[in-house]
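What follows is a single structure, and I will ask about it in a moment.
All protein chains of the complex are present and in place, except for one that has been dropped.
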Amino acid sequence: MRQVGSPALMWSLAGAVMAFLYLPIALVVLFSFNSGESLGLPFEGFSLRWYGEVLENRQILRAALNAFLVAIASTVVAVVFGLPTAIALDRYDFPGKSVFRRIVLLPIVLPGIITGVALLGFFVMMRIPLSLWTIILGLGTALICIVVTEVFARLQQVGRSQAEAARNLGANEIEIFFRVTLPAISSALIGAMLIAFSIALDELAITYLLTGRDNTLPMQLWSMLRRQVTPEINAIATLVVLVSLVLVTVGMVLSRGRGRRGP
Amino acid sequence: MASSIDTQDLVKAYPRRHRHETPPLAADHINLSIRAGEFVSLLGSSGCGKTTTLRMIAGLETPTSGRILEDARDITDTAPEERDMRMVFQDYALFPNLTVAQNVAFGLTLRRARRRFPGSEVKRRVGQFLEIVRMEGFADRKPHQLSGGQRQRVALARALVTEPAVVLFDEPLGALDAGLRRDMQFELKRLHSEFGTTFIYVTHDQEEALGMSDRIAVMRAGRVEQIGTPEEVYNAPVNRYVGAFMGKTNILTGSVLGPQKGHLQVRLASGADLAGTAAAAVSPGAEVGVMVRADRLAPVPDSAADSALQAKVRERLFVGAQIEYLLALPNGESLVMNRPAGEPLLETGQQVALTIGPADVRILTS
Partner (left out) sequence: MTAVPERAAASRRRGAGLSAQARDRRRLTLWLLPPALWFFVFMIIPYLIMLHYSLGRMDDLRFIPDISLGNFVKIFTVEPYASVILQSAQNGLMTAVFSTLLAYPVALVMALHMKSERARFFMHILIILPWWASYLVKVYAWRTILGSSGLVNSGLLSLGAISEPLEFLLYSRFSVVLTLTYIFTPFAILSIYAQLERIPTSLIEAARNLGASDWEIFRRVILPMSLPGVLAGGVITFSLGFGDFVAPVLVGGPEDLMINNIVINLLGVSLDRPLGSAIGVVIVALAAVLLTVANWAERRTQVRV
């Protein structure tokens, strides 16, 4: 028997913390359907009014579209460089491996703003004008670590014997990658991509520093929040949360769920 | 189409953890000479270097020094994918995303093999080899829908389907239960004689090695202790380790008296004199180990020869087809004896005299 402590007490403590985690988000979602002008109480009635206003706001739609494009492109960057990193870390020992690994994972611990400040200095010095492209470079770099951790964990779980078996059967490096490695990690990779995408969609710190003329959704939200808040924002927030929750849930189930039950 | 495999002073050092450390050797100057078409087992407990040696032959591990020859051709630096050897892995290493048929076809559909095996030939061969391993009804299953024994058969078909010159086995039966292991041993033996391919087989199970191999290499701590036919290794071990590894045995202490009638006479520490054969030259007076197999000891009527071993029955165990006795010699050394179950039973505390022929007494110096 693994249980320690009174189940009733432990469960209610845990339940309270979980409620703490979900209630604030739930309130935002709830009030997005409030027909009244106020942001909080009283709840005047159910309506989709604010969603309608969001969908008519060209500025917001434009920013959302930009955010999607940026998120897609930075996810691509993260995969293109994260996948080989994970493979190299899994398969080979090389001098400086632990330093390299720490540099790769640094963005996980580092506040995003530092990555932003550093890259901003770099772009200024290189005379690269800020634009959506600079956001993509920054987010892509920061997101590589997500792909590396997810894919690396799966590679470790799969082990080397499949790749060795393929090599032993006569497969060359390219055949091993496409016929053995990629199928084995595909679900983890897709999961990592969805998670990276959802982070890119509403990352603020790097975006804030590297944004040029074109706004993306997090910047739009940020400036709306700094000015007087309108109930519209509840609707945008709900949509943003909804999108990221769906992406993350699917990503998690793909990257870890199947791997655990697998053969 | 089988080829011979020779290893010359093959050494594999573990990676160093500290700069000043002398790395331990996983394989320590392995010299094997395996003939074309032979079934050779590398036998030893875990960590003895048998798997490392096998993986070096396959090219999956790079030797620190030494050479590997295939048909007298140096293949030490040949990439694993270019060696004409197929391996059956301990965990089978089937590709989980491919069906049974696709797994078997894998090696036939690679760029390297495409010219040799056109599409129609691939299909024919996959069918043929699934039949050979008796898995023809499972072509469209995925590996996770198969039992351990079935996965083993698929791995076997995948290794054999290109008709390689050498097939390597890394403890392939390790994960199967006893009955299945027995069946698979017969199967492997059949496939070996059917294909005539060189089989190199790694195992820690001495019964497996004794049953299937043409020759056995007993390994310990990265070295080959003895290589020989199953009979040689079982009956004439070169040292205590090999003797103890190859089955239920007793190694008693004794000293050499001298040659007598073509045998070597030894006096046991417990007092009795025995005649036996020596693994190496020994001079009179030398301290030796006297190996007596548990299943070669037999009780004799008490009045018989005074040179027989005298012992007292301490415990009796019923182990199915045999009765196992734990005996005590007068000097306190203990001795195990196995007798067929049909015989009259000896009772605990009973004094017995034992006899054993010189052919079954092996005198070991190391």
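Which chain is which? They are A and B, in the order written, and residues in each are numbered from 1.
The criterion applied here is as follows: a contact is a pair of C-beta atoms (placed from the backbone, for glycine too) under 8 Å apart; a residue touches a chain by one contact, two chains touch by 3 or more.
Just so you know, these numbers come straight off a predicted model, no measurement behind them.
**Q** What shown chains does the left-out chain touch?
**A** Every shown chain touched by the left-out chain: A, B.
**Q** Hey, which of B:S4, B:N31 or B:T78 is the one touching the hidden chain?
**A** B:T78
**Q** Touching the hidden chain in the full complex, which residues of subunit A are there? Just list them.
**A** Output for subunit A: 1-7, 10-11, 13-14, 17-18, 20-22, 24-25, 27-28, 31, 38-41, 80-82, 84-85, 87-88, 91-92, 94, 100, 102-106, 108-111, 113-115, 117-122, 125, 137-138, 141, 144, 149-150, 153, 173, 195, 198-199, 201-205, 208-209, 218, 221-222, 225-226, 229, 233-234, 237, 240-241, 244-245, 248-249, 252-253, 256-257, 260-261.
**Q** List the subunit B residues touching the unshown chain?
**A** 59, 62, 67, 69, 72-79, 82
FYI, only the chains that are shown with their structure count from here on.
**Q** Quick one: in the complex, what on subunit A touches subunit B?
**A** 93, 159, 161-162, 164-172, 175, 179-180, 183-184, 262-263
**Q** For subunit B, which residues are in contact with subunit A within the complex?
**A** Residues 15, 58-60, 80-82, 85-87, 89, 91, 93-97, 106-107, 110-113, 143-144, 158, 162.
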